[in-house]
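First the structure, which I've put down as structure tokens, then a few questions once you've had a look.
One protein chain omitted, others in place.
The block that comes next holds subunit A.
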Amino acid sequence: VKRYIRKGIPNEHRALIWMIVSGAQTNMEQNPGYYHRLLEGEKNDKLVEAIKTDMNRTFPDNVKFRKTADPCLQHTLYNVLVAYGHHNKAVGYCQGMNFIAGYLILITKNEEESFWLLDALIGRILPDYYSPAMLGLKTDQEVLGELVKMKVPAVAELMERHGVMWTLVVSRWFICLFIDILPVETVLRIWDCLFYEGSKIIFRVALTLIKQHQAFILEATNFPDICDKFKEITKGTFVTECHTFMQKIFTDPGSLSMATINKLRETCREKLLSQG
């Protein structure tokens, strides 16, 4: 199954496979009517307000997400985010979730399935990226820093020398799971693996992008240059050729065990907590 998924799930089966491998299907079947009860229940005004603010600003170039579209995906998106915010109160709504939910809606074309897939990602696959303290996100950015130190030391040294914090160049990679950073087809291929293999795929993609463009990044001689380079490395044929790209992410960064990541996560989290 892993090999089949790494080769890319055909688009017509994507929704179903994501539902099954992520456990979303099981959750949906075990909780019939739950999603609709969330939508009918009492609403938190502040949460609803925050979501409404982003409705006209989510994929404004996609006609299906325009206010006047029929069927109106903006309305579907609103429902999924409101339901999720009331389901997972610790997270509520965090910007970035709008893009992820938007992609899920485009792929599944089903509101309730999108909700359960969003729950699989945010509640299980990604470690605490979106809650108010964003500790999981900060931790994973540090973990990436550590991995770069191990696997692409020259780049880590450059970042350190110029005082460029990882969060400045990679926060969107993590929060939006590469939406609007890499081409759509490449993002979907990454998500295929993300749903099946878990969050370490994000590190594989990030490390591959960095390692592949090592010489290019090292041309930078100052802080703004470095930031520009990190914008550039997500463009071009390397990322549009998604077959080759997906092969690279499993070979380029070398071995990357979940044990290593968990250990790094633990030490980075400790460090962040002690810094307050």
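Throughout what follows, a contact is a pair of C-beta atoms (placed from the backbone, for glycine too) under 8 Å apart; a residue touches a chain by one contact, two chains touch by 3 or more; residues count from 1.
Operating definition for what follows: contacts and distances are computed from a predicted model.
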Among "ELM2 domain-containing protein", "t-SNARE affecting a late Golgi compartment protein 2", "RAB42 protein" or "DNA-directed RNA polymerases I and III subunit RPAC1", the UniProt name of the subunit that does not appear here: "RAB42 protein"
Candidate in contact with the missing chain, chosen from A:Lys7, A:Arg161 or A:Lys235: A:Arg161
Candidates A:Gly96, A:Gly123 or A:Pro253 - the one touching the absent chain: A:Gly96
Residue, one of A:Asn44, A:Asn88, A:Asn110 or A:Ser171, that touches the chain absent here: A:Ser171
Subunit A residues touching the omitted chain (full complex): 50, 53-54, 56-60, 94-96, 98-99, 130-134, 137-138, 141, 161-163, 165, 167-168, 171-172, 175-176, 180, 221-225, 227-228, 231
